[in-house]
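One structure coming up, written as structure tokens, with questions to follow.
Excluded from the complex is one protein chain; the other protein chains are retained at their positions.
Naming follows writing order (A, B, C, D and E), and every chain is counted from residue 1.
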Amino acid sequence: MEITVSRKAHFNAAHRLHNPDWSDEKNREIFGKCNNPNYHGHNYDLIVSVTGKVNPETGYVIDMKVLKDLIKKEVEEPFDHKNLNLDTEEFKTLNPTAENIAAVIWEKLRKVLDASLRLKITLYETKRNFVEIER
Amino acid sequence: MEITVSRKAHFNAAHRLHNPDWSDEKNREIFGKCNNPNYHGHNYDLIVSVTGKVNPETGYVIDMKVLKDLIKKEVEEPFDHKNLNLDTEEFKTLNPTAENIAAVIWEKLRKVLDASLRLKITLYETKRNFVEIER
Amino acid sequence: MEITVSRKAHFNAAHRLHNPDWSDEKNREIFGKCNNPNYHGHNYDLIVSVTGKVNPETGYVIDMKVLKDLIKKEVEEPFDHKNLNLDTEEFKTLNPTAENIAAVIWEKLRKVLDASLRLKITLYETKRNFVEIER
Amino acid sequence: MEITVSRKAHFNAAHRLHNPDWSDEKNREIFGKCNNPNYHGHNYDLIVSVTGKVNPETGYVIDMKVLKDLIKKEVEEPFDHKNLNLDTEEFKTLNPTAENIAAVIWEKLRKVLDASLRLKITLYETKRNFVEIER
Amino acid sequence: MEITVSRKAHFNAAHRLHNPDWSDEKNREIFGKCNNPNYHGHNYDLIVSVTGKVNPETGYVIDMKVLKDLIKKEVEEPFDHKNLNLDTEEFKTLNPTAENIAAVIWEKLRKVLDASLRLKITLYETKRNFVEIER
Partner (left out) sequence: MEITVSRKAHFNAAHRLHNPDWSDEKNREIFGKCNNPNYHGHNYDLIVSVTGKVNPETGYVIDMKVLKDLIKKEVEEPFDHKNLNLDTEEFKTLNPTAENIAAVIWEKLRKVLDASLRLKITLYETKRNFVEIER
């Protein structure tokens, strides 16, 4: 019997959408207000979902405290109260769209989770916009 | 790498559940208070989810502003502040249950989205009742 | 020591904003989409707040089950799944704006609550629009 | 055409996580504060999701009132305002983790739902922790 | 210029409503399911609101990190994952209704806040029931 367990977390960050291969005009046309050169920001809400078998001794798929600490170390500490474009290695050359942020978080957590567990990331950029990645 | 991006929207509408092939008594028995001949209404919350590959130039699956405008044109403008049974073509002969409203929205958006994208509709009729359709 | 206790409830209803003393043109100008002659609807979320002293024997200001039943009898049963303009006495001649609905609910509950308790009504017409009345 | 319909419900219960085959020390190490011998509690939020074909006569996958009553009888009445470890048969020997509670609810509802319908259970133990089971 | 700043927190606890001066029968009649001798539980959501003048050097009424730490020390640590009736001094002889829990939290925080600040406590026992105390 497989069960999915999910943990919510959040971080607040500044970002700017920009493609350095394009002209300023094309960047403004495609990314609109999100291209503001002085940055804007979001409260990102994150849901990390892990699927696997229930351990009969604990009744857990994964200990939520362990999952909470992994999210803190891999996501909240490096990204919270940061400028994603300037303060993080991952987004120095990668455009920090919600899609790309979710993909980076998926890769970071995939490396530290047991291979027997499946992983899904849901990232809310605002209450009205969110992305999901599951592989 | 496939990612799902979702956009929330909403509309407020009146409706009545009724099957014209049934007696009034059977309609009241099956649809209860939802059969009120003078209509009642809801704040419908809609989530439109689109799955596809990330465009490496933009970092987007689909531009959220484009998706927002499609939802506005195909769903919010025809349905918001309307009586679904009386004011729309779609529900003149189709019973406006949450299931049928979601299916109609799915069909309308399917026609205007690129064929490479998968589409899922989630429709909340109340905070406690919602439906999902994905094909 | 005074404490305020609040109970949430909800009802779904159709309504139309209209002033019969005005021309159709003026009604459309002032009330916009809310003037649709075929009605539209909302999920109304209601918060009833009662302020008073804590009874030392029970530790209650008012028994929440009693308050829940009063709301059910005075508000949910007469208004839920109804057309406010057509199916209720109160709004046959009173325009069912959020302000007026809240005032009617305040009057109905005021009559059935002990005179030692103060009463506040909060009514959400949508997630983004709400009204409060407190006397 | 298949559609998923979901209904939210809730119950409030006390519980304690404990494995009787382990020492007190190991129980405290693994379950932490959740091992408190005097119990603690939660407001459990439950989403029951049922997938099937839409009945063309009703426009329903399943009548929400029927689903609501099944949840009330199978989940809310036996579990609400109860101590899961002491007051229920199911958790006298099964550790009441969110995973195990969701699995028990899935089994109970599976038995009373038509075999043509698929069933998914989502259980929130807190706003930040939730589990899903789908077979 | 006075401003109110609020911080949300939460704790999960078991409790039982009971008046030892009453018969078992009267306790069951008044407190219903909340009188279960084996306890039940809640996720309590707490909002602590502090009103005062803005310090022109910091732009703060109170540093939110300071307020967060006070709530952790005075409320979350003593009450989280506890049985309020059995594990806390405050509710050994005081009935742990939402009203009384809020009043106890108000007293605890009042003692550690600067006298120039006004204090309001809002406590949600469930999403539908909450209490407020302000003096």
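Basically, a contact is a pair of C-beta atoms (placed from the backbone, for glycine too) under 8 Å apart; a residue touches a chain by one contact, two chains touch by 3 or more.
Model, not experiment: these values are computed from the prediction.
Since one chain is left out of the picture, which of the remaining chains does it touch in the full complex?
Contacts of the omitted chain with visible chains: A, C, E.
Kindly state which of the options A:Val5, A:Cys34, A:Val61 or A:Val75 is in contact with the chain not pictured.
Touches the omitted chain: A:Cys34.
Applying the definition given at the start, please give the residues of subunit E touching the unseen chain.
Residue positions of subunit E that touch the missing chain: 1-9, 49, 54, 57-61, 63-65.
Spell out the interface residues on subunit A facing the chain that's missing from view.
Where subunit A meets the chain not shown: residues 10, 12-15, 33-34, 36, 38-43, 80-83, 86-87, 126-127.
Please output the residues of subunit C touching the missing chain, sorted low to high.
17, 19, 21, 30, 32, 94-100, 102-103, 127-133, 135
Throughout what follows, only the chains that are shown with their structure count from here on.
What's the minimum number of touch steps needed to get from subunit C to subunit D?
2
Where the centre of all protein Cα atoms falls, which chain's Cα centre is nearest to that point?
Closest to the centre of all protein C-alpha atoms: chain D.
Compare the CA centroid of subunit A with every other chain's and tell me the farthest one.
Taking each chain's C-alpha mean as its centre, the farthest from subunit A is C.
Give me the C-alpha superposition rotation for subunit C onto subunit E, in degrees, nearest 5.
Rotation angle, to the nearest 5: 120 degrees.
Of the other chains, whose C-alpha centre is the longest way from the centre of subunit E?
Of all chains, B has its centre farthest from that of subunit E.
From the C-alpha centre of subunit A to that of subunit C, how far is it in Å?
The answer is 41 Å.
Pull out every residue in subunit D that's touching 2 or more other chains.
Residue numbers touching two or more other chains: 127.
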